[in-house]
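Left out: one protein chain. Kept in place: all the others.
So, subunit A:
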Amino acid sequence: MTSLRTRRFTLSTLTAAIALGATGAAQAADVDFYGFGRSGIGSTTGGGDQACFQAAGAPAKYRLGNECETYAELGLGSTLYEKDGKTFYFDSLVAYVNEQGNDFEALDSESDDGNTMALRQLNVQATGVIEALPNATLWAGKRYYQRHDIHLNDYYYWDLSGPGGGIENIDLGFGKLSLAWLRNTSEDTEFPDGRQNLANNTLDIRLADIATNPGGSLEIGYDYGAATLTDAQDRAGIDPKKGYMVTLQHTQGDWFGGYNKFAVQYATDGIIGGSGRANTASTTPEGDMIRVLNHGQVNLTPDIDMLYAAIYEDRDLDNGQGQTWLSAGVRPTYYWTDTQSTALELGYDRVDPQDDGMETADLTKLTLAQQWSAGRGAFARPVLRAFVTYANWDGDVYNAASESIDMGEYDGVTVGLQAEAWW
């Protein structure tokens, strides 16, 4: 019998079969509804609403039991054309965020409460339209573009999302090449025009899926950011801070039932501050940045899995306002049943300013959450949580999302309920 076990029904085969089956089915119903949402209620034990704990200057915070707003993304997409191996897929997504304070919270962006909505995706992706590159996808429009994040602390370390266009997944035999042109507009106070828009362009080149070792692969990326100046901006003496970022990322795919990602990034000048997005404004400080991170998910036993992350980032800026950020966190979860689990998240952040006269800020956060989820595993959703969070910090300031923590306090406890879903 063992000798017969030579064939594997792969996902790609299944996907192809589903696609072929769908061709003959009712096309009017071919709409993908997908999205993400989280919302809840919380309170600080000393009184007031829920405070969320983030070390001052840290780009992220550990998220379990530590999210104070309602956020949702609702997306609609559809294959509008499919014939002879050529497909055209339309995609769109609107994001919503509000403070989670009342029943009726307008998303009009007219007040300072942060309640707003945004069109974050609207693009068309055409696959197989270039005869010589049947697996490549041409695309244009606003798009979440090959985003890399750490789920544990909601940190996007490689994310150029925005309006753009390009071609991706060109099969080179030893890897897949993607080329993209993306835009993130910023302002420049040196420019005398009222809008002060500076058209920052980023050229993104990625070579992915390079096999390295059994179960492992490498991705290499180069991002070059620069602005194209108008004549008026030229005359105003705008001096855009061009920059580049190099990313080297290794993924181990058969890592104790999960995966491990290890990445090194080096960036200069105008591309330091935004996970690969350029901001070339005259006011952007020059300097360089190196970031080393490691994160992933493992199954420790059939009933315990764990998310983990470690980050080291050093921003060395010529104006002396850089910093070193050190972050580490784990979230082991024990599954009592397929629907009930207990999660514990421990996270630590330390921010050491480049200016020796400024105080180092560090923050430790510990959350215990009882969870009811639709299925077993770190990525099973929807999930409902009842949590208690304790945080302790050293330094005069931290990023609180509430007035419930007074200045001068050095720790806090919150309790709450949260729902989270993606589909």
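Assume a contact is a pair of C-beta atoms (placed from the backbone, for glycine too) under 8 Å apart; a residue touches a chain by one contact, two chains touch by 3 or more; residues count from 1.
Please note the rule applied: contacts and distances are computed from a predicted model.
Student: Please identify the absent chain by the protein name in its UniProt record; candidates are "ABC3 transporter permease C-terminal domain-containing protein", "Electron transfer flavoprotein subunit alpha/FixB family protein", "Maltose operon protein" or "Imidazole glycerol phosphate synthase subunit HisF".
Tutor: UniProt protein name of the non-displayed chain: "Maltose operon protein".
Student: Of A:Thr116, A:Gln146 or A:Thr230, which residue touches the hidden chain?
Tutor: Of the candidates A:Thr116, A:Gln146 or A:Thr230, A:Gln146 is in touch with the missing chain.
Student: Can you tell me which of A:Gln297, A:Thr389 or A:Ser404 touches the chain that was removed from the display?
Tutor: Among A:Gln297, A:Thr389 or A:Ser404, only A:Gln297 touches the chain that is not shown.
Student: Would you indicate which residue among A:Val351, A:Ala378, A:Ala391 or A:Ile405 is in contact with the undisplayed chain?
Tutor: Final answer for the missing-chain contact: A:Ala378.
Student: Hey, which of A:Phe88, A:Tyr259, A:Tyr348 or A:Tyr390 is the one touching the hidden chain?
Tutor: That would be A:Tyr259, which touches the missing chain.
Student: Footprint of the hidden chain on subunit A, which residues?
Tutor: Residue positions of subunit A that touch the missing chain: 1, 4-11, 14, 17-18, 21-22, 24-27, 29, 34-36, 75, 93, 121, 144, 146-149, 151, 158, 209, 212-213, 215-217, 248, 250-262, 264, 290, 292, 294, 297, 299, 302, 312, 314, 316, 324, 338-339, 356, 374-375, 377-382, 422-423.
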